[in-house]
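Up next is subunit A:
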Amino acid sequence: MTLFGYRIPMMASLIVWALVWEIVGRLDLIFLIPPMTAIIVAGFDLMQTGSWQNATLVTVRSFVIGMALAIGVGVPLGVMMGRVKIIDNIFGLWVNIFVSAPLSALVPVLMILFGMGEATIVVTVFLFAVWIIVLDARAGVMQVPPSLVEMARSYGASRATIMRKIILVAALPEILAGIRIGVIRGVKGVVIGQILVAVIGYGELFELYSRSFDMERFWALTLFLFAAAMVLSAVVENAEKRIEYYAGAR
Partner candidate 1 sequence: MSVMSQDVKVVAPAATTRQALRLFAERRRSFWVVLSLLVLFTAWEIAGRVPISFAFPTFLDTLAALAEMVADGSMVRAFFLTLQPLVLGVAISALLGIALGIVMGLSDRMEWLLAPVFIVLQAAPMAALVPLVTFVYGIGLVAKTLAVIMLALPVIVLNSYKAVRHVNPSLVDMCRSFQGTRRQQIFKIIIPDAAPVLFAGLRLGVAAGFIGVMLAELLITPTGIGDLITYHRSVANYAHMYAAVASIIAASTVTLAVLQWFETNVMRPEKRRS
Partner candidate 2 sequence: MNATALAADEFDPASVVTRDPVVRVEGICKHYGSVEALRGIDLQFERGKLTTLLGPSGCGKTTLLKIIAGLVPATSGRIIVNGRAVTGPGPERAFVFQDFALMPWATVLRNVGFGLELKGVPADERNRIARSYIGEVGLQGFEDKYPHELSGGMRQRVGIARAFAVNADVLLLDEPFSAVDEQNRRKFQEDLLRLVEMERKTFIFVTHSIEEAVYVSDRIVLLSPRPGRVSNIIDPRIDRTADPDDIRRDPGYLDVVEEIWQGLRHYAE
């Protein structure tokens, strides 16, 4: 939008919303909404506490392990589905089902299988993130121009070389796009998992603050998570843009 001839960046409207929040909070209309400044102060206080540091550590650890598994399993599976018809036929149905299934219903099953601890969270992150990574890797491999593969073959490249130097590289933009959406879904997974398990990480803190009606800390925690989700997504998007620099010529 432009105002008085100046272009105002879109995300600037978030500042307007933060101001509205502050005013609503100051008016003391709803106890659910404390002033934004109080939330930010609470956030800084929270960062000093051992319970927050500990919860963050646990959360980050489950998220990283879960994502690493999702990428480690998802990309190879997607690439294989893109190259081998039979694998595609067998797994395609399930990947397509689970990519949009209500996985929150599956968390109670994971809790009895993996216990009320970190393992359940790791598996939840994995299950939330992996399917879209598989689908995008598959799509990336399938749209590699056949002429590119034939070119490599005509110059005598081996199967392994074609896979490594042509297919994986050509599919990289889609693979990264899948990982970006996977990261966003993984953050949702870690939160849903922890809230449902409710005894570890941020889930425990959310439970604690909502029971004691500590809205400032509750919102501070929420803002941390929202910010983390946005930052992570921006980081992967940045990597994606660099890749698209050459992919644009495709």
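How were these picked? Simply put, all candidates are chains of the complex that A comes from, given by their letters.
The definition used in the following text is that a contact is a pair of C-beta atoms (placed from the backbone, for glycine too) under 8 Å apart; a residue touches a chain by one contact, two chains touch by 3 or more; residues count from 1.
Quick caveat, the model's predicted, so the values are computed rather than measured.
Going through 1 or 2, you find that the chain touching subunit A in this complex is 1.
Those residues of subunit A that touch candidate 1 in the shared complex are 1, 8, 10-14, 16-17, 30, 32, 85-86, 88-94, 96-97, 100-109, 112-113, 184, 187-188, 190-192, 195-196, 202, 206-207, 210, 213, 218, 221-222, 225-226, 229-230, 233.
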